[in-house]
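A protein chain is absent from this complex, but the other protein chains hold their places.
By written order: A, B and C. Residues from 1 in each chain.
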Amino acid sequence: MRRETFVNIAALAALFVLPVWANATGETYWVTLTTKVVILAIAGVGLNLALGLGGLVSFGHAAFFGVGGYVMGILASHLQDYVPLLTWPFLFEGSNQMPVIWLVALVFGALTALSIGLLSLRTSGVYFIMITLAFGQMLFYFAISWPAYGGEDGLSIYVRNEFPGLNTLVPIEFYGLCLTVLVAVLFLVWRISLSSFGLALGAARQNAERLQAVGIEPFRIRLTAFVISGAITALAGAMYADLNRFVSPNMFSWQTSGEIMVFVILGGVGRLFGPVLGAALFILMEHILGGMSEFWHIYLGFVLLGVVLFARGGLMGLLAGREVSHD
Amino acid sequence: MKLKSIALAAAMSALAIGAHAEGLKVGMITTLSGGGAGLGIDVRDGFMLAMKQSGRDDIEVVIEDDQRKPDIAVQLADKMIQSEKVDVLTGIIWSNLAMAVVPAATAQNKFYLSPNAGPSALAGKRCHKNYFNVAWQNDNLHEAAGAYAKGAGYKNTFILAPNYPAGKDALTGYKRMYGGDLAGETYTKLGQTDYAAEIAQIRASGADSVFFFLPGGMGIAFLKQYADSGVDLPVVGPAFSFDQGILQAVGEAALGVINTSQWNKDIDNAANSAFVDSFQAEYGRLPSLYASQGFDTANLLISAAGKADVKDQDAFRAALEAAEFDSVRGDFAFGPNHHPVQNIYVREVIKEGDVYTNKIVGTALENHADAYAGDCKM
Amino acid sequence: MPTYLIVEQLLNGLQFGVMLFLSAAGLTLIFGVMGLINLAHGSLYMIGAFAAAAVAGATGSFVMALAASLAAAAAAGALVEILVIRRLYDRDHLDQVLATFALILIFSEGTRWMFGSFPLFLDVPSYLSGPVTLPGGIQYPLYRLTIIGIGLAIAAGLFLLIARTRIGIRIRAGEADREMIAALGVDISKLYTLVFALGAALAGLSGALVGAIQSVQVGMGEPVLILAFVVIVIGGIGSIKGALVGSLLVGLTDTFGRILLPVAFGTFMEPSAANSVGAALASMSIYLLMAVVLIVRPTGLYGRA
């Protein structure tokens, strides 16, 4: 077995076992913490598709994360406050059903990514990094000053939304649901990476001229990847909002974009399980260092710096070595 | 892995007298790192000072840093409720964080005592029997500023605030009590630091006074630039931009500015002078508004813990409602929506030796309650 | 709107633009020469402001404070370049973003650890405070005029430095071909340290100058960083001229957006809502500007492909 596969299986096993063990021993908070890891990992997996596979360094993925969060907030708050969201063309009262919310989040995440991608994929390099940042900031300021859904105060939901057949208020059940989504998303991204589209996307990153010469338009490939990536991140946003039963413009902030990016780099760019390892390490550091000192950001900074300077390839690079192409 | 788990003495006193000897666990979620940490640190220090003075060893306080991020605050609340099994939560500074945490905490049958934020929703439609605000409803200080402006005979005020909910509440609060004309009403970008354009508008507007609500660094920048612009219209604002912590950074530009507050260090009562002295002795700096609120919050909690066991929620709630503690503000009572009914004073910025501080020059509103109590159905 | 107000707002836009230029110039210089995205630029700005506030507090001299801001930021810049940044030149932008993001964390909390959580005091010196009356009867703060003057002088100085001096020639050669300049016997790593320290010093100076009329506090650098990025992306990364034009464009767009948009919405909405919606759009205006520029010219106004 390749070492990377071994690491992946070990990570997955840990995600299955640890929370169950924490739950059994009454450490419910660790279940919540792992839920956070899993949801943020989904956001990272979304970004990794664009960034790792496609080489699209987006500094604006908070835009999609936030859109997902607000989809949850808006749908659920309308139902909660008995104010129909739509009366025309059909009556829609909002929803507290996660499958509905997730679907809407995917659609709106994809649409947002489509419009941002259409404009920003005309640029490349640093310009792309910065224009995606600019779009994220636009949405951030919009969310802060848009009064209908709470502005900077955000929106809070009394009760976590429902999923058929589960009691989502029980931490371990909600965790199981999130883990299932993570596994599904990982499976999807894995298949994409092996597919025709994935091959073209990787080629677009390595050598766009080559792709053109074989009659494939890199722009189309990148845009499609950006849209899928945005949709996945939006799904994570909706789930994150449900974890907190709360959504705020903070989800749109550039620091959020930065953190999602940190998960990917910390774990290993372009590696399937990279964002999972990255999110886990980040949250663990936040939890442990945060308990040690008020000034824990300093230590976090040094750890990140160490990873960039001395552990290229991130955690996965350390554990499983350099990625080797295979077919 | 808690930041500081301060059991105020050995837990051996568990066998102590009375029905309330069970012990009480308090979770404090506040901002201790990053921008805005100064406010959280003051609340924490004021709170812990009261705890120390009370000498009660059956109250344990767990403190965590929310980094001013709402999502982190919610997760910390979950942690404190699920793992630490706290009975009471407190500490949040910012309205948006309070909106995220308070409904979740009260929904899980925990008490929440707010030492700073008082968003209108939590005072009105979404009030809760387990939610107590020990500071003010957000509009209060702005209403007092409006009342002051009316009393001072201002007829044409230029008002400005950042474009976010608290900013809108501020201007609404001011207008509620002011009643005169507006020379202009401007919303600035949250976090904006250059106000040249707004000051030019003020100059050109023909206003006779200026009201502003710009918390934190925004207020420092505005005041310095305003003083430097040569516009000399009187300025009124809520206490937040003139607090002990940031006044030194504004410097001379703040001298003489009128601001409104429910507390000042020169309020004449025994509790207050003892608080001011002991805070200075303990931490080596003058206490701020936030420190006073933290101190009051702790004393309210201690008074209730002296009367009832927190496990008996109804009794504990009644003890909180009674609010029988010596507030550093003087008289203190809760209205029907568990928000304070209190005096709000007019302060002026002065210089004492090398230190900029405030003195009380009048009372803007007496026994003032908030405007949302009517919407609250507990 | 009366003419004098428009003129005054033009001055405000210009002045805001010049302030932005001061922080953007170093950023674009560093990118142009070394190809490095430095997110920690805002931290150097903050270091300059804190050094100035500390020295002004100790000596009471504003000139000393400015000198301290230059020195502290340059020293911090040189140190960071030698310890961290020089390992990043050959890396892709992603590594640079993460490493300098880490530096922000270290600098911000390190500063808070040293100076505490409360804002520091730094004020305009008495000889520069207060307004002067300009032709046409406009009252305008002397300090802001001074900032415009200093900013334009620095812009001119940078153009001269790059066009006329030996270091400038080396900088330009370095931009064109790193191996070539190394082959010519110029110590490239010293040159890079020098350029990075220069960029840092510019950031530090602008932090001190701006800090005197804003607030000196932890976290003051990040909003400026984002604005500076907007500026240099609009202007074309690496171009000093682009940074100047970009900062003036951003300054004017932001200033007039703030004033005119609420008025524009006021023509068909009730005032309070118009103010709010206008302000919301105004806060997005510069990002819209940037998006439009990049859509028309994907490498900015003066950028090379």
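One rule holds for everything that comes next: contacts are C-beta pairs under 8 Å (C-beta built on N, C-alpha and C of every residue); 3 or more make two chains touch, one makes a residue touch a chain.
In the analysis below, contacts and distances are computed from a predicted model.
S.K.: Look at the options "Cation:proton antiporter", "NADH dehydrogenase subunit L", "Lipopolysaccharide export system ATP-binding protein LptB" or "Heme exporter protein B" and return the one that UniProt uses as the protein name of the missing chain.
M.R.: This omitted chain is identified in its UniProt record as "Lipopolysaccharide export system ATP-binding protein LptB".
S.K.: One chain isn't displayed here. Which of the visible ones does it touch?
M.R.: A
S.K.: Kindly state which of the options A:119, A:216, A:285 or A:309 is in contact with the chain not pictured.
M.R.: Here the residue in touch with the unshown chain is A:216.
S.K.: One chain isn't shown here. Among A:118, A:199 or A:311, which residue touches it?
M.R.: Hidden-chain contact among the options goes to A:199.
S.K.: Which subunit A residues touch the hidden chain?
M.R.: 191-192, 194-200, 202-203, 206-207, 209-217, 221, 224, 324-327
Convention: only the chains that are shown with their structure count from here on.
S.K.: State which chains count as neighbours of subunit A and simultaneously of subunit B.
M.R.: C
S.K.: Give the label of the chain whose average Cα location is farthest from that of subunit C.
M.R.: B
S.K.: Suppose each chain is reduced to the average of its Cα coordinates; what separation in Å results between subunit B and subunit C?
M.R.: Result: the chain centres lie 35 Å from each other.
S.K.: Per the centroid of Cα atoms for each chain, what is the distance between subunit A and subunit C, given in Å?
M.R.: Inter-chain centre distance comes to 32 Å.
S.K.: Going by the contact rule already set, what residues in subunit B reach two or more other chains?
M.R.: Within subunit B, residues 33-34, 37, 163, 168, 187, 189-190 contact more than one other chain.
S.K.: Hunt down the residues of subunit A that sit against at least two other chains at once, touch-wise.
M.R.: Answer for subunit A, listing residues that touch two or more other chains: 141, 144-145, 147, 295-297.
S.K.: Please give the residue numbers of subunit A that touch subunit B in the complex, ascending.
M.R.: Counting only subunit A, the residues touching subunit B are 27-30, 32-33, 36, 141, 144-145, 147, 150-154, 156, 158-159, 171, 240, 243-246, 248, 250-251, 287-288, 290-291, 294-297.
S.K.: Any idea which subunit C residues touch subunit A in the complex?
M.R.: 31, 37, 84, 87-88, 91, 93-95, 97-99, 101-106, 108-110, 112-113, 226, 229-230, 233, 237, 276, 279-280, 283-284, 287-288, 290-291, 294-295, 298-300, 303
S.K.: Which stretch or stretches of subunit B touch subunit A in the complex?
M.R.: 1-3, 32-34, 37, 64-65, 69-71, 74-75, 78-79, 82-83, 95-96, 99-100, 103-104, 107, 119, 121, 163-166, 168, 187, 189-190
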